[in-house]
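Removed: one protein chain of the complex. Kept in place: all other protein chains.
After this line comes subunit A, so read on.
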Amino acid sequence: MRLRGFGGFATSALIAGAILWSFATTEVELSRLMSAGPRIADFLGRMFPPDPSVMAEIRKGSAETLRIAILGSLGAVILSVPLGILASETMVSPAVFRPIRTLLAFIRAIPLILVAMLMVGAVGLGPLPGIIAIAFHATGMLAKFYAEAIDGVSRAPIAALESAGAGPLVRLRHAIWPQMAPVVARDTIFRFELNLRESLILGIVGAGGIGFYIQTYVRSFQYDKAASVTIAVVVMVIAIEAINVALRRRFA
């Protein structure tokens, strides 16, 4: 869409102003930018060759990350089932689903890394704050997905079961669930993939997993070891995505 007239001029001026303001108030020193090229090359050079001696740490860290993602996802599913029901207009009245949806939007708005930092402060270092953070953060999205899955089903079989004398939970079990099951499976796998990706960096704030080693090696200037861990993370992400694509095809 083309911007026209004064509105277009004002928008352009605003964008230009924002860019100039960012340059003027952030210390972007041109000399540093110019010398950054060789410095980055030097940095990359120190990463090579990656140090393979950290395989044990990689294995330990990846396993912990995987456990955080699995338990965090389980927590999110357990929280999302009741919250998803309470956020669906098919199951409850507007007086219930409106505030619940607002709560879920609020949860989604808090970045995972922030939740993780708060949880580290609350329960201490290790995988537990990571699990809690993942469970909390993922619920904001998963409960919304579940509610949409409930609301997306055909209403006619629900009316038919109501007419046959089935109560709300029985209707949920026998008319709604069979229709929404593939959607729920797909959404849950998708959210698990996101949880696994996001939990890779949780270690940076001390919430457990493989991110802890990246942070440790970078801080102690062991770039060759950090490179090995980074490669492991990239491999894991690619593997997760491949598995997820295969699984999602099964539920299509």
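FYI, contacts are C-beta pairs under 8 Å (C-beta built on N, C-alpha and C of every residue); 3 or more make two chains touch, one makes a residue touch a chain; residues count from 1.
Basically, contacts and distances are computed from a predicted model.
One chain of this complex is left out of the view, and of "GntR family transcriptional regulator", "ABC-type quaternary amine transporter", "DsrE/DsrF/DrsH-like family protein" or "Phosphonate transport system ATP-binding protein", the protein name its UniProt record gives is "Phosphonate transport system ATP-binding protein". Residue-wise, the contact with the chain that is not shown comes from A:160, picked out of A:55, A:78, A:160 or A:239.
Although one chain is not shown, part of subunit A still touches it, namely residues 154, 156-157, 159-167, 169-170, 173-175, 178-179, 181-182.
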